[in-house]
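Written out below as structure tokens is the structure these notes cover.
Yeah, one chain of the complex is gone here, protein chain that is, but the others are all in their spots.
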Amino acid sequence: MKELIARRAARLLERGWIVNLGVGIPTLVARYIDPDEIFLQTENGLLGVGPRPPPERVDPDLIDASKLPVTQRAGAAFFDSAASFAMIRGGHVDAAVLGALEVDERGRIANWAVPGEPVLGVGGAMDLLSGVRIVIAVMTHTTREGAPKLVPECSLPLTSIRPADWIVTELATFRVHGSGLSLVELAPDVDVETVRRRTAARFRDLEAKGA
Amino acid sequence: MKELIARRAARLLERGWIVNLGVGIPTLVARYIDPDEIFLQTENGLLGVGPRPPPERVDPDLIDASKLPVTQRAGAAFFDSAASFAMIRGGHVDAAVLGALEVDERGRIANWAVPGEPVLGVGGAMDLLSGVRIVIAVMTHTTREGAPKLVPECSLPLTSIRPADWIVTELATFRVHGSGLSLVELAPDVDVETVRRRTAARFRDLEAKGA
Amino acid sequence: MPLEKLIDADEAIRRVLFDGASVMVGGFGLVGMPLTLVAAIDASPVKDLTILSNNLGEPGRGLGRTLQLGKIRRAIGTYFTTNPDVARAHAEGRIEITLLPQGTFIEAIRAGGAGLGGFYTPTAAGTLLAEGKEVRELGGRMHVFQEAITADVALVRAHRADRLGNLVYRKTARNFNPVMATAARKVVAEVDEIVDVGALDPEQIATPHLYVDHLVLARERP
Partner (left out) sequence: MPLEKLIDADEAIRRVLFDGASVMVGGFGLVGMPLTLVAAIDASPVKDLTILSNNLGEPGRGLGRTLQLGKIRRAIGTYFTTNPDVARAHAEGRIEITLLPQGTFIEAIRAGGAGLGGFYTPTAAGTLLAEGKEVRELGGRMHVFQEAITADVALVRAHRADRLGNLVYRKTARNFNPVMATAARKVVAEVDEIVDVGALDPEQIATPHLYVDHLVLARERP
């Protein structure tokens, strides 16, 4: 299911883009892109992230933002964290794929504070949302208990007042317009009614084309 | 006379210091320091400025802030202008030797705006004064016409509200204290009366030791 | 962002420049100034430019020539005193000058590239250059507010590029260039040489390729 979400998110990325992948499902997106045409940036200081290495080729100084070993592509560049967030906040990264815990019907994401726990971590999520040109939120459509994550209003604190541009779940892909969500694609064997049943947020399905 | 001023200014620099030399007389200071013990920074992006090269060894990409060819010392580092002024403004440069057109009796410098001309250049002077730990102002004691440059109040616009720490002329060296100037050294064959005659600013000569 | 970035200087100027554009130009004097691109501006019909550059070259050289051609309506920089043409154009009302301390100038451009709104600097507090500006005490010291600066175009000079557009600089020709490369909607880099992807040391790349739209080979030198 996560692979399905990652594959669909990858299809939204365009040739030549600079892309930052968040922790969790987003890291899987790397498997579905052409690394000669899409360049991965990681906020801990690398443009040109390559695939995870086999254990015997792990370099302890070379990790991504998930703190997992990666490799570097030809043409990669290393830089410090201030320079990295200057890129991110300054609008020089074309797209970010970010995990979400909840998304509201204006497309705004909650992904940094977990219910019932003190807020002890934010990382780079707020910076990515404030600066990256296109934000693709990815998540399972519902919680493990079956509760919708696409909700009228987030119960968790928002990560940013800036909405995502796309929301990709295992059931459907939504485009965020000025005022709301539009269903633009359904997963194979999923119908609009199923999506509607598992979604608490309002959305328009006019553009739905099936998959 | 300029060489004399430069030599006296050089004696105020201490072993291990990072020093920025302004345009004019200050550039001459480089001749009187031990380059293994004092490190020259130039705001156009080099720490480790070496002496001027002979004509046949000029590198067109290697100049100082006076836009004149220099060389680089072993252990030099190049950096961009933002990084360079971060060093300067952030207090990481130990001393700046700056030319002055006028100095007031609180030690404040005017060195960027010329009388009767529109203000079209400031360069890095204000940044140096705002950030460098020790500022040494150097100038001829009087104008060509014999008018004092150490004055009660500057007639030209101040470069900074932050005063210099030392003022060196061909006649004397002054230390700037919280509230005013103290004569601390006289040039050879110069007496206090001569200095007093050619100085419009008040100063204390209690600490004068002769040279 | 196109994967094939190398184009002709005139073509680059045609693609990115327009009448009234704001243009950052790297260089400290003529060192590190993209002279081939500046010559292409001079040969183009564009006019009414706002130039953001430390200074405006020398009389008839670099941006000094662009000024003589009457293409510069406004200049934002730090040190225009060395080119007497600037003083003359200013006196005759042909050019508007905005002067900033050099550290404030490049920091404002960095802030623009870094997506910040502005910053407080102690530089210039209490001086003529702070007149009319917002001041604020922070940490017991007076600071001047400076808003971030961006531009339509940045023309920068680097030493080598790889085909992706990663840039390395050479000695003090680096100066304002890597910072300006972050702060404009379109960035053209003029370089001595273009090398294969992977030929540049990843630890030494001062401008990663995401900042560079077009590459041009240098023909003009100081």
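The first chain written gets the first letter, and so on, giving A, B and C; residue counts start at 1 in each chain.
Keep this in mind: contacts are C-beta pairs under 8 Å (C-beta built on N, C-alpha and C of every residue); 3 or more make two chains touch, one makes a residue touch a chain.
As the structure is a prediction and not an experimental result, all values here were calculated from the model.
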| field | Touch partners, limited to displayed chains, of the chain removed from view | value | A, B, C
| request: For the chain that's not shown, point to the residue among C:Leu6, C:Leu116 or C:Leu217 touching it. | output: C:Leu116
| task | Touching the absent chain in the whole complex: find that residue among A:Glu37, A:Asp59, A:Glu153 or A:Asp191. | result | A:Asp59
| remark: Contact with the hidden chain, among A:Met126, A:Val151 or A:Ala200, goes to A:Met126
| said: Touching the absent chain: which residues on chain A qualify? | reply: 42-46, 59-65, 67, 72, 78-82, 85-86, 88-89, 113, 117-127, 130-131, 157-161
| Residues of chain C in contact with the chain not shown | 107, 111, 114-122, 136, 138-139, 141, 143, 147-148, 168-171, 201-204, 206
| task | Over the whole complex, note the residues of chain B touching the chain we left out. | result | 15-18, 37, 39, 41, 47-48, 72, 74-79, 85-94, 130-131
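One rule holds for everything that comes next: only the chains that are shown with their structure count from here on.
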| said: Quick check on this structure: which chain has its C-alpha centroid closest to the centroid of all protein C-alpha atoms? | reply: C
| Any idea how many Å lie between the Cα centroids of chain A and chain C? | 34
| said: Between chain B and chain C, what distance separates the C-alpha centroids? Give it in angstrom. | reply: 29
| request: Indicate the whole-number Å distance between the mean C-alpha point of chain A and the mean C-alpha point of chain B. | output: 54
| said: By the touch rule stated above, which residues of chain B touch at least two different other chains? | reply: none
| note | In chain C, the residues touching two or more other chains are 110
